[in-house]
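Sharing a structure, written as structure tokens. Questions coming.
With one protein chain removed, the remaining protein chains of the complex are shown where they sit.
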Amino acid sequence: MRRSLPLLLVGAFGFAMLVQYFTPLPAGRAIYGRVLEWMQVIFAAGLVLGGFNYARTHLRKVGRPGGDRVYSALALAALILMLAAGFMGGIERGSLFLWLFDNVQVPLQQTVFSLLAFFVASAAFRGFRARSVEAALLLCVALLVMIGRIPVGEMMGIGLPESARWLVDVPAVAAKRGILIGIGLGSVAVALRVMLGIERAWLGGSR
Amino acid sequence: MTAIGIWMAAIGTLAIYSFLYRDNPIYRAAEQILVGLSVGYLLVITIKTTLVPKVATPILAGDIWGIAAAIWVLLMWTRILPRFGWLARLPLAVIVGAGAGLSIPAMLKARVLSQMGAMLRGQPGFDAWVGALGVISTLAYFYFTRPQKGAFKALARLGTWYLMIFFGATFGYTIMSRLSLLIGRTDFLLGTWLGLLP
Partner (left out) sequence: MSLATFDRRIIFGVIFLAVAAPLIVPIGLVSEVSPGTQQFYDLIEQLPEGSVIMLSFDCEASSWPEIGPVADALVRHAMRRRLKIIGTSFLSEGTALGYDLLTRLTRQTGMPYGADWIYLGFRPQYIAAMLGMGESIQTEFPEDYTGRPLDSLPLSRQVRTYADMALVVSIADDTMPQYWIEYAGGRYGVKIATGLSAVMVTTFTPYLDSRQLAAVIGGLKGAAEYERRLGIRGSGSRGMDAQSTAHLAIILLVIVGNVAYFAGRKKP
């Protein structure tokens, strides 16, 4: 029951949504609309569950002695502050919620990701080597695209932007197209396996 | 941005950038604050813009479908109870099953048929032949259920070169993208915060 009922549901909902794509029946459309609503509500519930687990994990860490409890306390304080700001003060322009988002969350988030610029430069210097024909090809194309896509490359007047554009629009598209077709066919196979109950990894646990 | 906001943003930025020198408590504190704020933000937005209008409001209006939605939500939340946690598989089955069923026609149409059609369509010429050869050789490269030898191996090798062009172009664009993020933060620090920019 703990596994058979979910497997029955996954097949029922899966085939219902697949069949309704091809049928113009009003009943099919009604079921379709209702299932779409449920998908969103369940997903939202999942997100809330994730937030609850996050808070519980850090609450446990705060209760345990050790150096990390300070960081967990900070994380919880930030969480509570944002929840209070959002639920008590609203989420419109001029609210504390948006102020915290604009002045604290966004700058921190953007800075964390801007670190990648430094690391990608460091990795390019240390690891980007033309050790083989394939690596040399990858390296040359990367450098050509980098210089072709900046004003300096345009000013050189030796066709760098056009060459870079051709590489992106023709051979790179061809390779990506092959990948897309392969992934598309593979995804259809996996979806069918899930609906037929052959693929069961999503069930999790053994019981 | 107000003056306090600018200073808060600048302090947070420098706290994160301190990691470039080495890992330190200030960086770790800023990181935890970021994650806490992000989770709080997500929860507020999700509850206010999805759960309230789609579950709470219908229930208050006496809509039976609101109650059905609430049942799915509660089943999902049984995950926190060790004895009844398996019930969360039921709403998961809805998402997984419905998602799988919806994806089949979407994937076939958008990723397979449309892309194959694009490959075959258009004026015959050098670019079209280069493109078609690229698609076939890339697919040959990923075909692992047949031994890659002889002409098939040569085709797969050609596919490798097409993939190297794709990865090289992607890498070039990736560097562009990451540098743009750094430009944004530097513009903020030097311009908005310190006022050094013209």
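Order of writing sets the labels: A and B. Residues in every chain begin at 1.
To be clear about the criterion, contacts are C-beta pairs under 8 Å (C-beta built on N, C-alpha and C of every residue); 3 or more make two chains touch, one makes a residue touch a chain.
In this text the structure is predicted, and so the values were computed from the model without any measurement.
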item	value
Omitted-chain contact residue, chosen from A:Ala16, A:Ala77, A:Ile91 or A:Leu185	A:Ile91
Contact residue for the chain not shown (choose from B:Leu92, B:Leu139 or B:Ala169)	B:Ala169
Sole contact to the chain not displayed, among A:Phe15, A:Phe52, A:Phe87 or A:Phe113	A:Phe113
Residue numbers in chain B that touch the chain omitted from display	20-21, 38, 41-42, 45-46, 48-50, 52-54, 57, 95, 98-99, 102-103, 105-107, 109-111, 114-115, 117-118, 166, 169-170, 173-187, 190-191, 196-198
For chain A, the residues touching the chain missing from this view	21, 29, 32-33, 35-37, 39-40, 42-44, 47, 90-93, 98, 101-102, 105-106, 109-110, 112-114, 117-118, 120-122, 124-126, 128-130, 139, 143, 146-147, 149-152, 154-155, 161, 165, 168-169, 172-173, 176-177, 180
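Operating definition for what follows: only the chains that are shown with their structure count from here on.
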item	value
CA centroid of chain A to CA centroid of chain B, Å	2
Complex interface listing, chain B residues touching chain A	1-2, 4-6, 8-10, 12-13, 15-17, 19-20, 28-48, 50-51, 54-55, 65, 68-69, 72-73, 76-77, 79-80, 86, 89-105, 107-108, 110-112, 115-116, 118-119, 127, 130-139, 141-142, 159-176, 178-179, 181-182, 184-185, 188
In the complex, chain A residues that touch chain B	2-3, 5-7, 9-18, 21-22, 34-55, 70-72, 74-83, 85-87, 91, 97, 99-118, 120-121, 124, 134-135, 137-146, 149, 164, 167-168, 170-185, 187-188, 190-192, 194-195, 202-205, 207
